[in-house]
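Apart from one protein chain that is not included, each protein chain of the complex appears where it belongs.
Lettered A and B in written order, each chain numbered from 1.
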Amino acid sequence: MLELIGSLVILVGAAFNFSAGLGMLRMPDAYTRMQAGTKASTLGNALVLMGIACLHPEWTLKLLLVIYFVLMTNPISSHALARAAYRSQVPMTPQATVDALRDAREQSRGEA
Amino acid sequence: MISTVVLTTGLTLLLIGLWGILRHRNILRIVIAFSLIGTGTHIVIVAIGYVENGTAAIIDRGLSAAEAPMRAVDPIPSALTVTAIVIGLAVTAIMLAFAIRLYEAKKTLSIDAFTESKW
Partner (left out) sequence: MIRRAGIALAITLFGLMFAGLVLHHVERRTLPPLGKRYVELVPQELGAANVVTGILLTYRGFDTLGEVAVLFMVAAGVGLVLDKRGRRNEGQRRGTRSPPRQASEIVRTGAQILLPLLAIFAAYIIMHGHLSAGGGFQGGAVLASGLVLSLFADPQQRLDQRFLSRTESAAGVLFVLVGVAGLLFAGGFLDSRVLPLGQFGAFFSAGSIPVLSVLLGIKVGCELSVIIDRFRT
């Protein structure tokens, strides 16, 4: 029974990973691609690891540590990448209408 | 069965990397394709050493020293792969350094701009 749940969770995690890859292919510009790649693949990884924890219950603590590590590193690295891309003035897709970082910077410069 | 699946995956990665080298014109994408070829080759090497129903060649609670010659996977391809991964990283570093210098020379990343060595 627990094995069935574990296998299903792994399958859902693999589906999320696949959607991450698909998103990276189909999204219009660099920023949306980074968002698709990071969010979906982090969740996919976490689900796969939780599925393995269902299949091997004695490894649960170690797998929780690994999930914590993945949750710490993936978003931070993607944030650093996106910030670097913004600084290098990688163009945004014309479908984007809001540039929150520019508004926030102008606001803080106006207040300073 | 398992090693056939892994072998197919590795050879497919090799093919994708090869296709990537031939198709792209951007230098960085060609470097990524080389890296794919390297990864595919490493997977193929490890898959060749698989023994049926075998486990990793590490002697611990799961595999005692007495039954290791029966059940362990071939350790030599794994050792060769460790070396190969490091060398692949080194070659990628040199390729990226060259890509940086090429970009500084012609201000473009497309290899169509570098025709001095062609006939």
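The definition used in the following text is that a residue touches a chain if its C-beta (ideal position, glycine included) is under 8 Å from a C-beta of that chain, and two chains touch if they have at least 3 such contacts.
The structure presented is a predicted model; accordingly, all values stated were derived computationally and were not measured.
*Asks:* Which parts of chain A are in contact with the chain that was left out?
*Replies:* 69, 72-73, 76, 79-80, 83, 87
*Asks:* Which chain B residues touch the hidden chain?
*Replies:* Listed in rising order, the touching residues are 1-4, 7-8, 11, 14-15, 18-19, 22-23, 49-52, 56-60, 65, 68-70, 72, 74-76, 78-79, 82-83, 85-87, 89-91, 93-94, 96-98, 100-101, 104.
Methods note: only the chains that are shown with their structure count from here on.
*Asks:* Counting in whole Å, what is the centre-to-centre distance of chain A and chain B, each centre being its mean C-alpha position?
*Replies:* So the centroids are 25 Å from each other.
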